[in-house]
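Only a single protein chain was left out; the remaining protein chains are all shown in position.
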Amino acid sequence: MDTINLTEKTDWAFIEQVKKKSGENPSLCYQCGNCTAGCPYTQYFDYPVSMVMRLLQAGQKDTILNSKAIWLCATCETCTTRCPCEVDVALIMEALRIIARREGRVSEKDIKLFNDSFLDSIKQYGRMFEMGILLGYKLRSGHLMGDAELGPPMMSKGKIHLIPKKIKGADEVAKIFTRFQEKAKQKVKKHG
Amino acid sequence: MRVGVFICHCGSNIAGTIDVAKVAAETRKIPGVAFATNYMYTCSEPGQKEITDAIAREHLDRIVVAACSPRMHENTFRKTIEKAGLNRYFLEMANIREHISWIGLDKELNTNKAIEEVAMAVSKAMQDKPLFSSSFKVNKRVVVIGGGVAGMQAALDCADGGLEVVMVEKSPAIGGMMARLDKTFPTIDCSICILGPKMVDVAQHDKIKLYAYSEIEEIKGYVGNYQIKIRKKAAYVDWTKCTGCGLCMEKCPTKNAYDYFNFGAAPTRAINIPFPQAIPKKAKIDPKYCRQFTKGKCGVCAKVCPTGAINYEQQDEIVTEDVGAIVVATGYGLLDQERLPEYGGGRYPDAITGIQYERILNASGPTSGHIIRPSDHEEPKTVVFVSCAGSRDKSVGVPYCSNFCCMYIAKQAILTKDHIPDSQSYVFYMDIRAPGKGYDEFTRRAQEEYGAKYIRGRVSRIYPKGKKMIVQGADTLLGTTVEVEADLVVLATAAIAADGAPQMAEKLHISYDTFGFYVESHPKLRPVETNTSGVFLAGACQGLKDIPASVTQGSAAAAKVLSLFSKDMLESDPAIAQVNNNACVGCLKCVKTCPFGAIVEDKLRDGRTVAKVIETVCAGCGVCTSTCPCGAIQLQHFTDNQLLAEVSTICQM
Amino acid sequence: MSDVAPKELRIVGFLCNWCSYGGADTAGVSRFRQPTDLRVIRVPCSGRVDPLFVVRALLTGADGVLVSGCHPRDCHYSDGNFYARRRLEMLKQLLPFVGIDERRFHYTWVSASEGQKWQQVVTNFTKQIHELGPLHEKKEKAV
Partner (left out) sequence: MAETKYAYFCGCSLEGTAKEYDDSMRVVMKALGAELVEPDDWSCCGSSPAHTVDYDLASALAARNLAIVEKMGLPTITTPCPSCLIGFKKANRAMANEVFKKGVNELIDEPYNCSVEAKSSLQVIYEDIGLEAIASRVTHILPDLKVAPYYGCILNRPPELAHFDDPENPIAMDRILSTLGVDVRDFVFKTECCGAAFGVPKRKMVNELTYKVLSMALDAGANCIVVACPLCQQNLDLRQGQVNSLMGSNFNIPVLYFTQVMGLAYGHSPKELGIDKIFVSADHLIGRVTKEEYEKQKAQEAAAKKAPKAKATEETKTEET
């Protein structure tokens, strides 16, 4: 690992951004590691939760936003529940995901693709259309055969519908997305 | 009237954010002010000389010092002006440090505020009347509340100093927490071996009167003359007859009573003597479990007692003791395991608390010193210690460090290796706090010589898997989750204020912090005094501390009592209520409202009824003064005129 | 810079010597920043505060009055603050009849260890008084 020059490489603005986004104060964390200890995903993370918190305290924006950890967090809330400093760690992880997504940095493509096809389906039909999501995801990700073996039994048990059920208010839901995107654009304009 | 005003820079503490020269200049304009100056350190020797000189040179008759809080230096400056021949109550202080320079950064606003606060002080000073304290006799007996090591030390030092001591202990035996410990860090002395002799001294000292299994019912009076009501709780055993032979305990059929001494490490009998070295060594019945009380029939102990000491009809008894001072040494308590659900919340027999483990380690404990796990009485080979089990944890309301856990865990890890050579201990910690003499070396020994594995990280969860306890924690230095398959888990549960601590404080009229620990009158310079004169603190009730610190404080409290009692007479504070007989209409409202019963009805020669203040009893709260419909009863030094003078000064400016 | 408008209003505080005055000291020692409007009068016990003091202050120039004592049951003079509470509560009810907004008067309990709480009490009350504005048509000290 190379030296981090804290004088030059501490991104104070980023710390403030996360504070503002999450409404949480990273300075409350005293690095006891309880979040890491309880996290079911630590073994899959490149940086355990407590380390993400530490990197945040040190203002290491790039390391955090490029990490897999923030995408592999399932928001199971164990960290938040057990944090002795009453930091809503899961909420901070969420904030980091949002920021990373906005900056187009996604280290876990598959998860993002799955989320995207999920949201597309909602945008399109107003509800989650499982088959659609699966197909959408498979096409985007190229994992064509993933979970293929599950298809037939699910069909036979009538658990997967081939035709999406579109709700009357589907366009209302779609509008939520478009309005959201417009807003986001304006924000970007405002802040240059 | 010639008022002299002295404005202190307190180095840059005040001068940093207040233009002291300007304050002095503005003050000189106030009518009545004959002299005003500012000085670097007014409380210093030359600073005080500046005052005495000015009094002589300028013929000053009232003094205002604008500096720190009067709670800090009022006495200092009262002595100063007394030296210069003024009445000590001709002093007023304006608190321009704590209340101005330290809380505001705006120099202009601060300076302006300081000028006004000084003006207020001046206006009050102009109303100051000379007051003279009368002296009263001191009852040179002291009560020590709590029979732990701190209380015992205070009691013994006072007694050896020739004072009569009354010790009140709420549990059936003295010794407190230390009596429960197996060994002590960092020397690994046998705890009871070094405490035992002290306990015996307390019991045998002809100047110490011990009330065990007793509690403070009520406290009345004031420094030098307290009346203490003590409730001797019913033990259902006549202790004058009980010889402590223990036959009753042997024969008692109820074997499932909760053992308070062992913190429930194992059950005990419904009638029991807490531990072999108990002092006093007397039996007591726990009516919650005793069949005679629960089922109304049994009487085994009564049958077997050779001296017929058992008395199921025994009632609580109230006795009164008169003393001149009080030492509070009520110790601490421990967080209930239920508050830690992620560690099993007490549901798992093999996840125990540090104090329970201490009893298991102890030769006179429930397992006679053999380390066996509660569930199946097998010898554990892997023992995991979890520090900060509740400590430094806002979510359970204990944000502070419990002070001694790091050390006793190291000790217990060492002892575990001594007892079971082929055992392996793991210690989960966040920081090792070992600042005492020889302490850090001790925690190093636990690792270097005794091979305890220290893991830097909190434990997130403990759960049983087969015969093992799975301890799921983090090693933040490795940056990963770690798991240990333990046979026994020891939780260093957070130390908290003793239960009932606030209620006790209220009886004593001393203050306590948000966590129930008692507040000393100055955190640095008056660590054993309280704001109630004659009441002193010792041991963990003031803040968590280990044995040496508790003993030190016990002796310190004793020294304070001895110096207080070194005089036969005490000076009373003359700032008390005074009745103007001509103005008093004898409505006696004040008699009803006085919290201390210090005001009585009095008949004058002309037959008129008036109120009369008993000087020694009046504590100077002034409730009477604000009650009196005709301003006849006035609290000296805080009279209506003086306070109103301050009010109008501010309001006119 | 204090976190209220630079123009000061006149706030009088009666603090009991044992708890609240100590609490204010603690706040000072811990450097807890506070607005500067408050002027402190030290009394032995909140029970010493005669409601007339408050009225006098409000009628003769104060824009707000704050009384603070020991927590109930934690009074240095056993129950002086109970008398205080009874009287001051009554006073609060009566103020409107003398044409004074009762929000200009506040009484509370702050112990010697509660520096943080004292900071909040002062800050909030000062804010409140500034929201209510000056009570008297007197030239405000422009600072």
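Letters A, B and C mark the chains in the order given here, with residues in each chain numbered from 1 onward.
What we mean here is this: contacts are C-beta pairs under 8 Å (C-beta built on N, C-alpha and C of every residue); 3 or more make two chains touch, one makes a residue touch a chain.
Here the structure is a predicted model, which means the values were calculated and not measured.
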Chains shown that the absent chain touches, full complex: A, B
Omitted-chain contact residue, chosen from B:K129, B:R291 or B:K589: B:R291
Omitted-chain contact residue, chosen from A:I15, A:C35, A:L65 or A:L134: A:L134
For chain B, residues in touch with the removed chain: 253, 291, 297-298, 300, 341-342, 345, 347, 463-466
Residues of chain A (touch criterion as defined above) contacting the omitted chain: 40-41, 44, 72, 74-78, 80-81, 88, 90, 94, 97-98, 101-102, 108, 110-116, 118-119, 122, 126-128, 130, 133-134, 137, 141, 146-147, 149-150, 153-154, 157-161, 165, 167-170, 172-173, 175-177, 179-180, 183-184
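In this section, only the chains that are shown with their structure count from here on.
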Separation of mean Cα positions, chain C and chain A [Å, integer]: 50
Separation of mean Cα positions, chain B and chain A [Å, integer]: 51
Euclidean distance of C-alpha centroids - chain B vs chain C, Å: 29
Multi-partner residues of chain C (at least 2 other chains): none
Of all residues in chain B, the ones touching two or more other chains: none
Touching residues (chain side chain A, partner chain B) in the complex: 30-39, 42-43, 47-48, 50-51, 78, 82-86
Interfacial residue positions of chain C with respect to chain B in the complex: 1-2, 6, 8, 10, 12, 17-19, 21-22, 24-25, 27-29, 31-36, 39-45, 47-51, 53, 56-57, 60-62, 70, 73-80, 83, 87, 111-114, 119, 141, 143
List of chain B residues in touch with chain C within their complex: 69-72, 95, 97-100, 102-106, 108-110, 112-113, 116-117, 120, 502, 505-506, 509, 511-514, 519, 531-532, 575, 593, 595-596, 619-623, 625-627, 635, 638, 640, 643-644, 646-648, 650-652
